[in-house]
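A single protein chain has been omitted from the complex, and every remaining protein chain is retained in its original position.
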Amino acid sequence: MLDRIHLLAAVTVLGVLEQAYFFLQVIYARRAFGISPPKISGPPEFERIFRAQVNCSEYFPIFLALLWQAGLFFHQGLAAALGLLYLYARYCYFMGYKASSSERLAPIYFGTGVLWILVAASVLGILHFFLSHYVGLNLLQLLTA
Amino acid sequence: MLDRIHLLAAVTVLGVLEQAYFFLQVIYARRAFGISPPKISGPPEFERIFRAQVNCSEYFPIFLALLWQAGLFFHQGLAAALGLLYLYARYCYFMGYKASSSERLAPIYFGTGVLWILVAASVLGILHFFLSHYVGLNLLQLLTA
Partner (left out) sequence: MLDRIHLLAAVTVLGVLEQAYFFLQVIYARRAFGISPPKISGPPEFERIFRAQVNCSEYFPIFLALLWQAGLFFHQGLAAALGLLYLYARYCYFMGYKASSSERLAPIYFGTGVLWILVAASVLGILHFFLSHYVGLNLLQLLTA
């Protein structure tokens, strides 16, 4: 069973490490700008780093959900590759947002694009399973027939 | 294996699409009220939409965790049906909160009720597995004996 999920598991753990890196950046920023918890407002430089981390955290469960559905129902290798792309986009987003609000835009568009491809792969994979499971229709056989 | 999770996977992807819809609503609200990131405060109309999205994001991993445990250990079809009810409740919650703070209450109570049923199904399912796995006790056989 594990051979169907080991690439997904590896990308998942890598994603966790990235999240840990973002959390550390916020801790460093809190020290640098002297903003102790529970405060979350401060100069724009701090608030950009803080919001970048919050945004990445909000998207993390969504990313994992899509990574695993696409990997289980469509193709594990493709899902894992898209997952790596997404994590790279998130890194660029964080670094861009840290520099300025506008520099977050290009990587967020790219990352969102990757998520939509994962959505498409998930939907196609699940649809294919439904059709072959309930209707006995094999889309792949039809396409190659 | 996939036939034991395909309904859960379908509801999961639907949930992701709902989250995407909520994220878009915040982006539209930011434009409408002229509130650029990283700012998160503004008129109550904006803050309600923003908080609605944050609340839905915070509950999303909890929802997925319960959906999958209830689906794997209790009954996939029932868990998926409850999952659809929850996603509908969340839609009503978001639209209600957008209109006024008080209109979020009825759907949040309903949605939370659905989550508690998923908790109950998960606990019963896991308990049943523990009893049959470790004690050799089959609750279903006892009830129908």
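Think of it as A and B in the order they're written, each chain with its own count starting at 1.
In this section, contacts are C-beta pairs under 8 Å (C-beta built on N, C-alpha and C of every residue); 3 or more make two chains touch, one makes a residue touch a chain.
These numbers were taken from a predicted model, which means no experiment stands behind them.
In the complete complex, the hidden chain is touched by one of A:L64, A:A79 or A:L115, namely A:L64. Interface residues of chain B facing the missing partner chain: 1, 44, 47-48, 50-51, 58, 61-62, 65-66, 69, 72-73, 97, 101, 104, 119, 122-123, 126, 129-130, 133. If you put the missing chain back, the residues of chain A touching it would be 1-3, 5-6, 9-10, 12-13, 15-17, 19-20, 36-40, 54, 57, 60-61, 64.
Definition applied: only the chains that are shown with their structure count from here on.
Think of chain A turning onto chain B: fitted on CA atoms, that turn is 120 degrees, to the nearest 5. Distance between chain A and chain B, defined via averaged C-alpha coordinates, is recorded as 19 Å.
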